[in-house]
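Removed from the display is one protein chain of the complex; every other protein chain stays in position.
Here is chain A:
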Amino acid sequence: MLTKHLVILPLLIPMLAALLQLLPWGENPQRYRRAIGMTSCSLLIVVAVALIQQSSAGPLVYALGSWEAPYGIVLVADGLSSLMVLLTSILALPVLWYACYGEDNLGSHFQALFQFQLLGILGAFLTGDLFNLFVFFEILLISSYALLMHGGGKQKLRACLHYVLLNLTGSAIFLISLGVLYGITGTLNMADLAVKISALTGDDASIARAGGLLLLIVFALKAALLPLYFWLPQAYAMTTGTVAALFAIMTKVGIYAIIRVFTLIFGDDSGAAALLGYDWLWWLGLGTLAIGGIGVMGSRDLRLVISYLVVISVGTMLTTFSMNTERSITAVMYYMLHSTLITAALFLIVDVVAKQRGKTASRIVKGRKMAQHATLGIMFFVAAIAIIGMPPFSGFIGKLFILEAARTGAQVALLWPLVLGSTFLVMVSLSRAGSRMFWHTFEGKPGDVTNPPSQLVAIGLLLAAIVALTLFANSISGFIEGIAYDVMHPSTYIEAVLGGSQPYE
């Protein structure tokens, strides 16, 4: 009974939690809301592990209301979706833990918005229907609009306005592309679209290609690919550390959507619409890498540096993805696990650093000693090594996978210098920041602002996940290779969705 409904649990848990959190809880509501939020996030991890186990035998298909595909909306948990659900839940728990020590009091309803945000993200990962994907995008966007403003402040306002207006336009383009695809194929189910689009010829195929490229624009805006990334650095740098840490998964939603749609619907076997947009992704991805590297060097604020690190990781992943081999998709997924967790950890570390440094905050200038100087220094050092991609941490392994994925001469000639060059720029920038902020401090008494040890434990959890990702790199990459095989051969997915799903009691 429960295993049959396992696929919808990642949506029900955060939704019910958010609704419960919205109830009036009397004098001291935050205590109850925190308990509900933490319970929800812990449950999500359990469910996500169960999903990974169950979906290894084949994609789980859940027809909502027993309306079978392609007529009804289905939720599909295949390897890729389950992995993303697991990543989200592993990220959410430490971030929420960190937020529970006062961060959530800066604005109203942080806890409920956090759960709604999770609902939108997990829904986007699990849905098997393009219009449903739009709906879940809107759920995650409207919570992110509110979360971005969490804590208030003038600087946030303008960044938030840019973010909202851009995403509203993006949503309109999303709807146009859905209309185009529906008008040509008469379906919005992703598996059914894959079948219908591969059968198109002539003018119809051209219109479907136009629809597909419009989708790419929308996903690229979410993922922050080159011409559409300008909103990201300001928005991430201006918002509070917790929200930025949670948003580490947001660009990955765009990347997931690109991987899902452009392997399933516009993949190798899609007839006239095959391999749509891959060359765009290759060149724009390389451009994003270069711009990210320049941004990292040019930033004088550590938050901004980390925001540009997000841009670099997006460029790395999409370039690698566009090489379109099993090896490259394995590399993308491993790097995605690594970069999501490490960027979140860095955002939280910088949040603590900024708070403890007082007036100089996160600007890369000489400042006074922090109260928990040594602990923070070690954490920053570990996180910086991991994100730069130096051995021994998972960043090194991830970059190795990516460099190995480049096969042809042209790929090697372009990808290697850019990946290694940006790695070098990141190393220079982070060592400059680290030495200014941790070593060249003013003499005298350290600041008296301390953070509760539990907050540091929360960051430690994220770093522990990075260490685990390094230690078990072999078995994890072996597992991911299986997922990459399924991603590259979508026929299992299509058969599972369209091949008559079982009715539910």
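Criterion: a contact is a pair of C-beta atoms (placed from the backbone, for glycine too) under 8 Å apart; a residue touches a chain by one contact, two chains touch by 3 or more; residues count from 1.
In this section, contacts and distances are computed from a predicted model.
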Using the UniProt record as the reference, specify the protein name of the hidden chain from among "Na+/H+ antiporter subunit C", "NADH-quinone oxidoreductase subunit J", "Cytochrome bo(3) ubiquinol oxidase subunit 3" or "Outer membrane lipid asymmetry maintenance protein MlaD". "Na+/H+ antiporter subunit C"
Out of A:Y32, A:Y101, A:Y182 or A:F381, point to the residue that touches the absent chain in the complete complex. A:Y182
Which candidate, A:A361, A:L400 or A:L414, sits in contact with the chain we can't see? A:A361
Out of A:H5, A:R31 or A:R300, which residue would touch the omitted chain in the full complex? A:R300
Going by the contact rule already stated, which one of A:E68, A:E138, A:D204 or A:E481 would touch the omitted chain in the full complex? A:E138
Thinking of the whole complex, not just what is shown, which of A:M15, A:L140, A:V164 or A:I329 touches the missing chain? A:V164
Chain A, residues in touch with the chain not shown (by the definition above): 131, 135, 138, 141-142, 145, 149, 153-158, 160-162, 164-165, 168-169, 171-172, 175-176, 178-180, 182-183, 188, 237-238, 299-301, 303-304, 361-363
